[in-house]
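As you look at this complex, bear in mind that one protein chain is not there, while each of the others sits in place.
Which chain is which? They are A, B and C, in the order written, and residues in each are numbered from 1.
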Amino acid sequence: MQKVNNKWLKLGIEVVVLAALFTLVQYLITAGLLKQYYQISLASMCINVTLAVSLSLINGFTGQLSLGHAGFMAVGAYIAAIMTNMLDLPFITGILAAMLGAGLAGFIIGVPTLRLKGDYLAIATLAFGEIIRVTLQNIGYVNGPAGIMGIPKFATWPWLFGGAIVTIVVIVNLINSSYGRAIISIREDETASELMGINTTKYKVLAFVVGAGFAGLAGALYAHYFYIIKPETFNFLKSFDILVMVVLGGLGSTTGAIIAAVFVTALTAALQSFPAIRMVLYALILIIVMIYRPQGLMGNKELSLRTFGRIWGGRH
Amino acid sequence: MLEFTQQIVNGLSLGAIYALIALGYTMVYGIIKLINFAHGDIMMVGALVSYFSLTLLGTNIFVAMAAAMIACAVFGVLIEKIAYRPLRNSTRIAALITAIGVSLFLEYFTIFIFGPAQKVFPASAFPIKAYALGGLSVLNKDVFVFVSAVVLMIILQYIIKWTKTGKAMRAVSLDQEAAVLMGISVDKTISITFAIGSALAAAAGVMLGIYYNTVNPLMGIIPGLKAFVAAVLGGIGIIPGAMVGGFVMGLLETMVSGYGNSLYRDAVAFGVLIFILLIKPSGIFGEDTGEKV
Amino acid sequence: MRIGKRIALLVMVLFVFSIAAAGCGGGTETDDPAGDVIKVGVNVELSGGTASYGTNARDGALLAIEQINKDGGVLGMQLKPIERDNKSIADEAMSISAALVGENIVAQIGPLTSGDVAGSTPVMMENKVPLIAPAATAANVTVDDKTGETRDYIFRVCFIDPFQGTLMAKFAAEDMNATKAVIYCDNSSDYGKGLAQYFEKTFTENGGTILAQEGFVKDDRDFRAALTKIKGLNPDFIYVPGYYQEVAPLIKQARELGITAPIGGCDGWDSPDMVSVAGNEALNNSFFTNHYSSQDKDPQVVEFVEAFKAKYNKEPDAFAALGYDSVQIMVQGLKDAGEADSVKLKEALEKITDFAGITGNMSIDEQHNPVKAGVILEFKDGQQVMKTRIQP
Partner (left out) sequence: MDDINLMEISKLEKSFGGLNAVQDFNFHIAENELVGLIGPNGAGKTTVFNLITGVYKPDNGCIMFRDENLVGMAPHTICTKGIARTFQNIRLFNDLSVLDNVKIAAHKNVPYSLMGAVFRTPGYFRGESEIEAEALHYLEIFNLRNKKDELARNLPYGEQRRIEIVRALATRPLLLILDEPAAGMNPQETQALMELIRYIRKEFNLTILLIEHDMSLVMGVCERLYVLDYGQIIAEGTPAEIRADKRVIEAYLGEDVG
């Protein structure tokens, strides 16, 4: 395999591949060649990729077990829906407000809870996620348990694809910087990291806020694609779903999270044809994958052009 | 005042149920540090076994409970062997995901076999008697659940503190490798832990069946979550902690519903959990252990 | 060991792919020769929070389809149900609707809850395929509350919230002479909240006062704290709009605590489980609004209950009855339309009048809601006794 180390060449290939993917789907949609069903699956994939990548920043790279991601998604979804549906503001305002709002929620929740470790943090975040849901259920302005219906369908393919790409780019760029290394060092050994001069609290909160912010983006996209949001959608089982994608992909692997998000969405869709046993199969697959590959599909490795190169070239 | 006393009674009997579930939860966590999300579902299986024992075999409630406990003990050991043991040396999060998988599997496999509808626990299994104590309503099932929770806690505490198995459990919980060197079979000890924990879950399931006289495949989710919160409140891994945590949760929920807004009940319960975690992460009874550097 | 794991991995991957392939191949598998069958989508909750509602409605719908097919089908063709589980999630409901529409269904039965119907709605509207909701009661399911326009392709066979809430409030105020009521509603569904809202409105208009409004959520099983509080308020009527899974233990606990006031409810109460869970005695002095009674002596109803019991070995509840009627009304529409065409079916459904369903005689109004008589049933020693029948 020739050298693809050159960062510009690499970037170029990535941009071309992504642009081609985007244009292809966009063409198929406008030409009416893509069945609505597949369009919905693609939208779900984009949203799930956004969710999984943002959670992988918190769980995979920072090593902080959060079980409240659906809560942040809910905050984003509601804020965005209020902006566009009730206040008639443009979609972009809704998205930005959703990200800021969810990020702020991440900050408010992160500052006190990130002092906790391991399972305790998991439970505290789960509790916060549920508090967000119960609170939404009791706010009359957003119709309590009935939720908001009839949200305009602004989240078209460019928004969905763009949202996922922006999330990936921002988080990958963050990870591959000194800030990212600081964040990863917390996962590896928090005490050692602190003693190497890294303000671990600050970076844990940073990762949490960024992760929550992008969950908010996913929520905004969700609300404007699926037309209705209600608190029940964002319960702790939704958080588990996102967590499953991250762990299946491999903690600490962005490409893993992306692949797993796509895989899980496709699997969910494929299992639709087995209405009676779809959840049984899903559960079994989950257990089997974990037993045989507890580190997830990718471990903490990334799938890169070089990997493709190696596979292509037959070298291992 | 009468109303307040009644609320205390309500809270204690609700708390006893949480405590009962939390006992098994906390025990499994204490030994292998796994949040066994399937615990609530094992409880459901226990309730279902007792339901069939009552309706199909026509046994009395005590036989039904024994059957449920034995069945779930076996079942718990199997689950541990098949799903959790291969992951013992993996990350905790992998084990957690597996637990979620097991939980989903139990729920939906039960639905697949028996359908999602609730099944009605025969009322004759446990005839309800109400005692009116000066305007206060106390039911025999309240007393039954309360006493069972306390008795089971004492038995459990005895097993862990005084029996050889209990000592082995504590050793495994402290340091698995050292336990092996001391000649303790870790596999066996963990199996026994799961057997006891699952039997406790089954007992709780039967009580829940008696208490609310219905059984359904998804019945374990919410009580399971609440009981887990109770276990963390009391200090997870600590038997009396689970008990106290359960009662605290029960009283708290009752008081919020009774004197505040019943819709914020869960939010307040979770809020208190967070508050306790923040001021004392190891729970009410837990000991703070610093990290060794 | 390594090899073993590799093989296992391979088997799993194959397993997953075979499922995926089967899933994608679903379209070809059902591509029967044109004209042979009429495909009906059944998009219901078979897993997730409201699985029990969805399953019962599905059972009712499938029973209806089976009966119709046995009697020679519709327009000379057999009905072919395509059943899908939406996991009680709105986005899944949407995705499934899209898949079903892709398989050229003539209409879709379900989903059950208003939220899931709302998820499914845009797809059905866009593709001009009628959706018949068995039990989505929120007013804005069939009407866009922003524009006030009727959603063309969305129909339902159940009451809407205002009707039942108002009915019970009138009954409480006029027949029971109640002046002080407490509402204890299912706060996790728009159904419970909607009914509570209209009950409150009518009850206060009739000169009554609402002493307090309490709420519970789905899957709650312990209601004593709020009930103790309600007991202290000493109301002369308690309105409990919700589903029987929660209401039955609720009433039982209320009576155990010594609350004797009459308790009122809605069609979500309709299940044989009410009696078996709460007990005959506890249910005395409680009333609910409904469209039919499973103990109704009407031959059509008796026949349905018998057939349902024979097929599923359980008693039908309101969801099963509504699922059954959803299919029946669709069949009526197809017959009226004269061909298996979605757009024509929609037009026919809009014109349906005096359709004799087991949940009552109904006509579809301008807003695609059924206009049907309501009954108030009273529990007397475990029997549902007709108290009054109110024509709309």
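Assume a residue touches a chain if its C-beta (ideal position, glycine included) is under 8 Å from a C-beta of that chain, and two chains touch if they have at least 3 such contacts.
Just so it is clear, the model here is predicted, and its values are computed rather than measured.
Contact with the undisplayed chain is limited, among A:L96, A:V170 or A:A276, to A:V170.
For chain A, the residues touching the chain absent from view are 170, 173-174, 177-182, 184-185, 188-189, 191-200, 206, 252, 300.
We adopt the following convention: only the chains that are shown with their structure count from here on.
Contact topology of the protein chains: fully connected, every pair of chains touching. One inter-chain figure worth recording: chain B and chain C are separated by 34 Å, centre to centre, where each centre is the mean of the chain's CA atoms.
As a whole-number value, the distance joining the C-alpha centres of chain A and chain C reads 34 Å. For chain A, the set of residues touching two or more other chains reads 137-138, 276, 279. Within chain C, residues 46-47, 49, 187, 217 each touch two or more of the remaining chains. Interface of chain A with chain B (complex): residues 59, 65, 112-113, 115-120, 122-124, 127-128, 130-131, 134-135, 137-138, 191, 236, 240, 243-244, 247-248, 251, 276-277, 279-280, 282-284, 286-287, 290-291, 294-295.
Across the interface of their complex, chain C is touched by residues 35-37, 39-41, 44, 137-138, 143-147, 149-150, 153, 222, 226-230, 232-233, 266-276, 278-279, 281, 285, 288-289, 292-293 of chain A. The touching residues of chain C, counted against chain A in their complex, run 5, 8-9, 12, 16, 19-20, 22-24, 26, 46-47, 49, 83-85, 87-92, 94-96, 98-99, 101-102, 114-115, 118-119, 121-123, 126-127, 138, 140, 144-146, 187-190, 193-194, 217.
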